[in-house]
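Got a structure for you, questions after.
Right after this comes chain A.
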Amino acid sequence: MHETNFPILSIIIFFPIIGILLIAFTERKDGYLQKWIAFWTTLIDFIISLPLFFAFKNVADFQFVEKVNWIPSLGISYHVGVDGISLLLVLLTTFLCPICIAACWKDIQDKVKEFLIAFLFLEVSMIGVFCALDLFLFYIFWELMLVPMFLLILVWGAPARRVYASVKFFLYTMAGSMMMLVGILVLYFYHGKVTGDYTFDLLKMFQLKLPFRYEFWLFLAFGIAFAIKVPMFPFHTWLPDAHTEAPTIGSVILAGVLLKMGTYGFVRFNLSLFPHATMYFMEFMGILAVIGIIYGAFMCLVQKDLKRLIAYSSVSHLGFVMLGVFALNVQGLTGGMIQMINHGLSTGALFLLVGMIYERRHTRLIAEFGGLAKCLPLYATFFMIVTLSSIGLPGLNGFIGEFLIMLGAFKAKWWLGVLAASGVILAAWYMLWMYQRVMFGKVVHEVNLKLKDLVAREVWILVPLIIFIVWIGVHPNTFLSKMEPSIKNIVSKYEKIKISEGNTKINILKNLKGERS
Partner candidate 1 sequence: MILGIQYIKDSVGFLPFLILLASGLIILMGSAVSGFGDKGRYGSGVALIGSVLALLSLYVLYGLKRNVLFNGMLIIDKFSIFLVATLLIATIVVILISRNAIAKEGAEINEYYVLLLFSSAGMILMVQSINLIMVFLALEIFSLAVYVLVGITKQKKISTEASLKYLLLGAFSAAFFLYGLTYIYGATGTLDLQKITNLVAAGEITNRFYLLFGGTLVLFGLAFKIAIVPFHMWTPDVYEGAPTPITAYMAVGVKAAALAVFLRIFGHTLLKISINWHTLFWVLAVITMSVGNICALRQDSVKRMLAYSSIAHAGYIFVAVVAGSNYGYGGILFYLLVYTFMNLGAFGVVIYVENLLGLKDDYDSFKGFGFRKPIIGLCMVIFLCSLMGLPPTGGFIAKFVVFSSAVKAGYIWLVVIAVINSAIAAYYYLRLIITIYTRAEETNTVEDRPIEGSIYNSIGLIISLIGTLILGIIPYGVLQLAMRAVSL
Partner candidate 2 sequence: MIPLNYYLILSGILFTIGIIGVLYRRNTLIIFMSIELMLNSANLTFVAFSRFLGNLDGQIFVFFVMVVAAAEVVVGLAIIVNLYRHHKSISADRANLLKW
């Protein structure tokens, strides 16, 4: 445990509040002033968060830990800290936020003040989720994110079905997180009963050994909340609706950060707290993940709306993440973690790009486009790079994640890895087909001829994303090295279990080892 006196995490978490206050005191009509304030707030927050990365020691412990009693009678404390698993997600959040603000510069002209306040509030809760080391605090931040996101979709969303989409998002998530609440309570009381220490402190929970019956149910209780958030296969239908109706940056944040809360939750809670149940469910979750990969890809093939297509591709990509996480080995988990970042970058960028074209054409139907590469060459280039990143072209970020995930899955259960790899083919199919229909061919619709290519602001929004897309593709070790100790820490738990239970895992290697000369 590395205690620091300087409360850097709290500052990062709550810095946007300053922006909220400043914006609250501006005149309603000063939309751009408010945007500048929000932009600088988020940018400074990002800059403040950078030292985290550099000062982070490559060890498994939680760092920059702060702990203050909050409701001591219930064992609730304000306890934050980051380790290798959450560090990059915090940075991803702070990194995406200024980009989002810049992206809404022209997009949001109506009720800017409220929009920005809701957005900054969202940022607080998102960073909080990744930093919280107290179950109660985690739950608070988790729920805190609901309302602003709901409002983003409801108020600034596309008029058609925003009510349906926002309510679906809200109720789905809420239903899941309520189950998690029950789980948290059970865990809390069990811990209290066994150790006599009634506390929500996650670090103490990690020491707890639960009977399998408890692990089983708690895994389900937590799992349902996270599975809905991810979203895993049968719980995914809220996502396309929410994405389609949300404003551009709502989609970006939703895809970029919010979905990661689910996968993060699995790693942080399910894997660490309920190892035996995780082992028990490993295959089941892996199958669900693979179904998600393939099913999501199939759904992409038939979508007519760009955002909906990308939304379903998220289902597919997050299937990869889940597969990696539940491979329960270093490669799979590392791949899953880095794929979370990748997905945030590339899907975020895709949504930004779709938003840019939506601003110009006010439609997202694929059929309305065609031949855009001719009128918007720069746009097409960016779109191409991001598309390639999304389909996992080696040299770009997506590949690193997908490769490690599939490798990990292959190691754990070879057939899962093989099935997942088929998702790679499908990804190429639907993404390139989409790209072809939008960018290639003749310009069918006259309107598209008059479209203007990207302006400097839009280029500068995309460039940072592209830089990281390439960076992770070329030198992922910058990031992998940060998460490695924490991941090893988790995996070692499973290796111990495997050894102690003499787990006889059927995998291809052991089967064929007899053939050694």
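A quick word on the picks: all candidates are chains of the complex that A comes from, given by their letters.
One rule holds in what follows: a residue touches a chain if its C-beta (ideal position, glycine included) is under 8 Å from a C-beta of that chain, and two chains touch if they have at least 3 such contacts; residues count from 1.
The structure displayed is predicted, hence computed values, not measured ones.
Asker: Going by the contact definition at the top, pick out the neighbour of chain A in this complex from 1 or 2.
Answerer: So the chain touching chain A in this assembly is 1.
Asker: Where on chain A does candidate 1 make contact in their complex?
Answerer: The contact residues of chain A facing candidate 1 are 70-74, 111, 114, 136, 139-140, 143-144, 146-147, 150-151, 154-155, 163, 166-167, 170-171, 174-175, 178-179, 181-182, 185-186, 188-189.
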